[in-house]
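Note that one protein chain is taken out, while the other chains of the complex remain in position.
== chain A ==
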Amino acid sequence: MTTQEVGRPRRRKEDARLLTGRTQWTDNLSRPGTLHVMFLRSPMAHARITRVDVSGARGLPGVVAAFSGQDFEAEQGSLPCAWPRSGDTVVPDHPPMAVSEVRYVGEAVACVVATDRYRAADALEAIEVDYEQLPAVLDMNEALGDSSARVHESGNRAFTYRTTSGDLDAAFRDAPVVIDRTFVQQRLIPSAMEPRAVLCDTDGDSFTMWTSTQIPHILRTMLALVTGVAEHKLRVVAPDVGGGFGSKLQVTAEEVLCLLLARKLGKPVKWAESRSEGNLTVHHGRDQIQHLRLAADADGRIRGLQVELLADMGAYLVLLTPAVPLLGAQMFNAIYKMDAYEFACTGVFTTKMPTDAYRGAGRPEATFGIERMMDELAAELRMDPLEVRRRNWIRHEEFPFTTISGLTYDSGNYEAATERAMALFGYDKLRAEQNDRRDRGDPVQLGIGVSTYTEMCGLGPSRWFGDNNAGAGGWEHGSVRVLPTGKVEVVTGSSPHGQGHVTAWSQIVADALGVPFEDVTVLHGDTAISPKGLDTYGSRSLTIGGIAVLKACDKVRDKARKLAAHVLECSPDDLEFEAGAFTVRGTGSQKSIQELALAAFAAHDLPEGVEARLDSDVTFDPENFSFPHGTHLCAVEVDTDTGMVKIRSYVAVDDVGKVVNPLIVDGQLHGGIAQGIAQALFEEAVYDADGNLLTATMADYLLPSAADLPDFALDRTESPATSNPLGVKGVGEAGTIASTPAVVNAIVDALRPRGVVDVQMPCTPERVWRALEGARR
């Protein structure tokens, strides 16, 4: 009898290496004779390059080569944008190394290749660059004005996008309540702990690149398209990758340039960024101005929602830039029913680092907007914020439910999650304490923040990607091989960077094949080993990649059944599969999957049409997204004298469908909640008026430490997804999506009696204090 593995809190197989330092971070790796690359980066936000002279660097001790953008002009191609979702999207030429113009601080203008990184750093100082300064373009509203300087010849508008459902005019006409608010989603720096690094080696006409990436498969194809290196001559390896959160979902200038350098020099080259270089040049997240209008009846029922976004693209469109804000197009209506909905977005070029996917990508922004509006509606109607949500959300018995923006939510139970969260939080008691503090005029006020969210998770059905003008689909690959000795080797196209695929996939396979958990290993992240895949982002690993592996197990089992029937001389229908063995019903004679693997390897006596070896190969494409949901409640104490915000308690009840490994699920939620709280309270990428990034180091960009965060209380409800056989929904982004509005709603709730209706993120003590001062006047 084997134990059920799916659902079990298994300790991770990945940990042993990571805990003892036996890791393969890209910067740990080296090839004989590896040369070090460093880039000279633009100190100006916008300038014409009039001269680059690298001759001073050449000939310095240890320097092998130095190049300017001009040296790459003929071969460097343009960095790709793979998802120009709106038909009118302008995709400007984007050279990996600037040739004639720079458009953000940090853009590479020259590089040095040297025998070690210290020599390379020395040599950068000897490169001379003359710039003719051009006006920086920083503010999105100004950028769209007629008098603004242009980031690109074509202007500063990257795209416009609009979608409407229902009669918006009718919804707003004579509406008893109209809420009108503008929210700012500040620019964030994803800040994976491992800085990026690239090592590229060549044996003459073929190349191997080790890189800290989430997307080895996509990267390989894109590098081939950009540089002309033949795809079959290029192997991309993502070894241990130290976090991503979207920031390593990219085809970077440095990856392209390292490939070109390895080709030019015929030698292995390595680049490892410093954090201050990374903050300038790893794509940023968020950065939207959201104008929302909501019309409602006097009883709180939503009639219509109008969303107008400005989304900062930065200076160029990188892999998914224009699609990220548009992922919110179907999410602003969230879990609520309404008669009319309009979403409009303008993408704007500015002279800043490009934005792209960051944990949640478009969905945290949308959830923030609608969840802030729900609290504002509740305040306007003097109603409990949970009551106003209850009156509008899709009821349990209404699933599957097609929303006004056209998604079909398959399953969910908002009532159950909310009730459980309220109980765990002690909602009524905290409300009583809040009233008491208000009555006493306590300088420390208590605020309670609510966020009831859903997300379109598990990106995604290929058909949907096609309908939305993406360059690729959303399938995933899995393959399962039962080795001659009965051990199982799994190959997944999903490329993890901390999510625990090896452990979770082992659990899935152990159950599906009836083999011990310890007998399964999982290979990933190397295009030579895992030839097919679309990698890891958008909480798609388990819901698509894990399911591909499950389906590969099904296929292996089907093959094993044919073989067992042949060996046991019975019909396949007479066989029962349990605990890893096929038994002939009623006789007790059986063959284990391990015995069958050996027989399939030996191939001495295979039935007609059955090939040697017990293995399989599957791609899985989901029919729909999955829709995790949950209720997050946050209590904050706000010191009205100083503006200091302290999180007193945080409760999250999430429904992520079936859970494969509760330890991993809780861990992902913890991390996600922390990142969302960090947006609410701490983090912001700040540029000065000239376009210099003032938060280029970790000393300036405030990431929360253990001392800044509370413990989180987690619980779960379970509504299995119907779009995959495991019923899993995905969890990677849920915490981040839910937590930011919960925290800001709590802060505003604490201060509302004093006239505060909004505090712009991050809600630093100064911002909170100023909001209070502003309300007092």
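The working rule: a residue touches a chain if its C-beta (ideal position, glycine included) is under 8 Å from a C-beta of that chain, and two chains touch if they have at least 3 such contacts; residues count from 1.
One rule holds for everything that comes next: contacts and distances are computed from a predicted model.
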Among "Tripartite tricarboxylate transporter permease", "DMSO/TMAO reductase YedYZ molybdopterin-dependent catalytic subunit", "Hydrogenase" or "Carbon monoxide dehydrogenase small chain", the UniProt name of the subunit that does not appear here: "Carbon monoxide dehydrogenase small chain"
Residue of A:L265, A:L709 or A:A775 in touch with the missing chain, whole complex considered: A:L709
Touching residue (missing chain; options A:K264, A:H670, A:R752 or A:R770): A:H670
Selected residue (touches chain absent from view) among A:E14, A:E380 or A:D715: A:E14
Touching residue (missing chain; options A:Q76, A:S191 or A:S649): A:S191
Touching residues (missing chain, whole complex) on chain A: 11-12, 14-23, 25, 27-28, 116-118, 191-195, 240-243, 245, 274-276, 497-500, 663-664, 666-668, 670-675, 697-699, 703, 705-707, 709, 711-712, 735
